[in-house]
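Below is one structure. I have some questions about it.
Only one protein chain is missing from this complex, and each of the others stays in its spot.
What follows is subunit A.
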Amino acid sequence: MEYLKAFVVGGLICVVGQIILDTTKLTPAHILVIFVTAGVVLGGLGLYEPLVKFGGAGATVPLPGFGYSLAKGAMEGAKSKGIIGAFTGGLEATAGGVAAAIIFGYIMALVADPKTKN
């Protein structure tokens, strides 16, 4: 059941992206930026939390989930450490993913070459 919920919620978030992609001139890069920012705004308003509770990884794995983590971290930081926490909280909460993206991205780019077949 948990997996089904993750599948449906995650799938639907991607469908929203696909509809924007097919009906507007926006590129995937635009979608990613819009989705992260939307996740931050929805997270800040407390509207994304129920989706995470319901969909689990289906809500946290797509990029709005990244935005949600940023917002949640910043708000928790602000609560516990004040203004400094508002600056540090978001990146603290997402540090694992960001650091992984830097190191794995760099290593893969070094060892692999673009595949230009077909």
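One rule holds in what follows: a residue touches a chain if its C-beta (ideal position, glycine included) is under 8 Å from a C-beta of that chain, and two chains touch if they have at least 3 such contacts; residues count from 1.
What we mean here is this: contacts and distances are computed from a predicted model.
A.B. asks: Given the choices "Stage V sporulation protein AC", "Aspartate carbamoyltransferase", "4-hydroxyphenylacetate decarboxylase subunit B" or "Amino acid ABC transporter permease", state the protein name listed in UniProt for the chain not shown.
C.D. replies: "Stage V sporulation protein AC"
A.B. asks: Tell me which stretches of subunit A touch the chain missing from the display.
C.D. replies: Interface with the chain not displayed, on the subunit A side: 2-3, 6-15, 17-23, 28-29, 31-33, 35-37, 39-41, 43-44, 55-58, 60-63, 65-67, 69-71, 73-75, 77-79, 82-83, 85-87, 89-91, 93-102, 104-115, 117.
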